[in-house]
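Excluded from the complex is one protein chain; the other protein chains are retained at their positions.
Entry: chain A
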Amino acid sequence: MSSRRSSQSGVSRISDDQIIELVSKLRQLLPEIRNRRSDKVSASKVLQETCNYIRNLHKEVDDLSERLSQLLSTIDADSAEAAIIRSLIM
């Protein structure tokens, strides 16, 4: 069936197996799908979860930057570096 699909699309010579392998690797990275443990997840669902996950990660980086900025501003500017180093050692 996969050979029929690739002969139909014609333009894309990309091997279906390669895509399947990459998609399964993506699946392992995504926290939700990994927990569900089903082999029947479709490629489009994986892509959708990937987009949502990347968006969430971006938002988290943004929130963490905000939080760190507030934390650092409450520490004296000169000792900010010292505080960072101290917290790293702990």
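Quick note on the criterion: contacts are C-beta pairs under 8 Å (C-beta built on N, C-alpha and C of every residue); 3 or more make two chains touch, one makes a residue touch a chain; residues count from 1.
Basically, contacts and distances are computed from a predicted model.
Novice: Could you check which of "Autophagy-related protein 13", "histidine kinase", "1-aminocyclopropane-1-carboxylate synthase" or "IBH1-like N-terminal domain-containing protein" matches the UniProt name for the chain that's left out?
Specialist: Options "Autophagy-related protein 13", "histidine kinase", "1-aminocyclopropane-1-carboxylate synthase" or "IBH1-like N-terminal domain-containing protein" considered; the missing chain's recorded name is "IBH1-like N-terminal domain-containing protein".
Novice: Residue-wise, where is chain A in contact with the chain that is not depicted?
Specialist: 5, 12, 14, 18-19, 22-23, 25-26, 28-29, 42-44, 47-48, 50-51, 53-55, 57-58, 60-62, 64-73, 77, 80-81, 83-84, 87-88, 90
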